[in-house]
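Below: the structure, in structure tokens.
Removed from the display is one protein chain of the complex; every other protein chain stays in position.
Naming follows writing order (A, B, C, D and E), and every chain is counted from residue 1.
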């Protein structure tokens, strides 16, 4: 049986890793959908899809299941999102998610969805990892070693810190440093 | 004379209904533009364009004018919005709106716009109806009976409640349950 | 040597003008990229690209360098933004910016970027100019005379005030007057 | 039971009309999806979605079933086309088509499709009607009277002839008069 | 009075130049809209918008009128094309074109259009110039000197020849060398 698990993986961290570990007890193959694949270089989405493919592939290589890391670009239309995912991904029988919108969309499309109380932790940790990266505090302990290697190789901390920088209060409010078209 | 009245109709409620009633005294035919037609399954836009067409068509069937329910997808460019609307809609001589941006865009394009003090109520009620749906309080009294029928038929309350769910505080802030690409 | 300087120029004001003055001491030719070119008729982006071209061209005509005002539409993908800019602009050797994201994107693409402490002021002033326009306070002293002429010619103050209007508290929150699809 | 029948309706002609007549014997309600809704002013798609809504609504008013004319903009992705149609249209139980791609897409999505040998005629006639319009030959006899009225009211023949004009052989080949960006 | 003249300018050649010369007798200012601005590196559209801005600006600098070279990206919707052009361009009172579709769109929008029998030549020459470039025959005599300089500076002939190459008959038909996604 093949399962599908979507995340933004910005970056792939221990919360994701524990989920994959749990899912691996139920399926033979797992598609890891890399969401918002077109986004990068922003405080919430610092890494490109290609960089996230590297993180995911290296980190899950130990598990004893076949995995596929598949970037999924945003379509920004909830009503066609499931069809979009299904066209980009190898066919799957069950989706794993604790996100209420994802669950609703899959259910309306007749796709089986599995939830797990432990899934909630993943969300907390994504924000926490990026915040620690920005503040130069220990983030390596929250991600698999392979992910830390990738982040360092691409100078990921420097990038995240730069795109988060606000140059003091001037940028807050109207303009914001996340927009490449300032002033 | 044919008029044009745009709204998101999420859902079509008594405020809209009173407006159509008033407009019906001035025109023979009325186009009801269903705005943000591509949006659905979100707290602010729970219903699809097709579902909203059903609500509008059933609710206005009593009025003694010819009506057209026309979905209008967002183009996200204010400067071409009027041309977009005009290409999607049967030709109209007057637009009805109290929205300052809509008024400004139509006026710059040379289209006559009618305003009415009572139009303001429509805005208040849209938010109120959705909030009551989320909290399982009486919402049926704020919409025409035909709309309540449609909402129930499509399990609309369950959908709105699910896509609004936040699973506790974990989702607030960085990730948000409105994004199908969590974590 | 040809330089590149991007801004939204909503409107082009004295802060921009001082920057161009400083840049003009370093380059022979300067491309002024008009960012978010497709946006207009909103509180943050009231003027069209065409109107901004007029402002920029008239205001910089005194400088003793060759200038190009080039509208740059948003692509909404940071990873291809530099390539997009490079395809729309005459070739340039150096970019001028104090925006951290712009700097990061140009640097990753191998483009030289110059910063200047004085650049910060530009941001403050864009918001200030629009706020004064909305409140009918003196804004003319913050922009070159040629820009004030353009704004008056297009009834720019009236437009900005209208698209910023909220019709009282009813519009705040769920709907907002910036969205042409209200209710 | 509600059915769905899609066409470009450029214009709505007697072939379409006979199909609706036949479908009307099987369903109570019929959605007429107006395909390629964003296209207009070209030899193959001369009329806007709004103009086609008028043609369809006026022509089908005699039938004893409830009809909905719904513009469907192109998404240009076959894999999500059915979801797109379903979100824009009131829910339907059966689709009517003789187009092999439409049939295949609906079948893969589990939607029932009805075919009919007579459906083929519709295709032939669309090209024929436009050709006659271009050549100023009798086209009125191929469309319902209400459609002829709409075409005349919008100066449709003049428009079609103009956008089909090629100014002699110069335009053939590389450039083509259908592209608003010549040379 | 300000005029508007659109072309793809691939490249800007003597036919365009003669048109600008003629238009210059009627207007004080002229906007040269650079159409299909996002296209480049193809047999029909070899040059980027930025490269074409350079060609146009250098070539028209001798004329005694104020000129603006403005890139216009395709929107692929004829019905909103005029609004799109008007938002990107400084305001103009008259448009110059011999393209039937352009004329029709401007006329339906109420914009005055001037035609000229000599305009036809521009079309012929665009194809001819590119064909000569591909075949290494004399093309310089068909364009202003300044344009020839730009083409050489950017290695334009080599680029056009490469993107036109077909590697023999293998590429003809199904795949084509114009598509970056072969096989």
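Assorted remarks:
Here, a residue touches a chain if its C-beta (ideal position, glycine included) is under 8 Å from a C-beta of that chain, and two chains touch if they have at least 3 such contacts.
Quick caveat: nothing in here was measured; it's all calculated off a predicted structure.
Within the whole complex, touches from the chain that is not shown fall on A, C, D, E. Across C:44, C:84, C:107 or C:132, the single residue that touches the chain missing here is C:84.
Set against the missing chain, the residues E:18, E:41, E:107 or E:132 yield one that touches it, E:41. Seen across the whole complex, the unshown chain contacts chain C at 75, 77, 79-80, 82-84, 86-87. Although one chain is not shown, part of chain A still touches it, namely residues 37-38, 40, 48-51, 53-54, 57, 68-71, 73, 86-91, 154. In the full complex, chain D touches the hidden chain at residues 6-10, 15-16, 35-36, 44, 72, 74, 77-79, 81, 97-105, 108, 120, 122-124, 126-127, 130.
FYI, only the chains that are shown with their structure count from here on.
Taking B-E and B-C together, the pair of chains sharing more C-beta contacts is B-C.
With each centre defined as the average position of its C-alpha atoms, the distance from chain B to chain C rounds to 33 Å. Taking each chain's centre as the mean of its C-alpha atoms, chain B lies 27 Å from chain D.
The distance from the centre of chain A to the centre of chain D, each centre being the mean of the chain's C-alpha atoms, comes to 42 Å. Contact with two or more other chains is made by residues 38, 40, 48, 77, 79, 86-87 of chain B.
Chain-to-chain contact here is organised irregularly, matching neither a line nor a ring nor a star, and falling short of all pairs touching.
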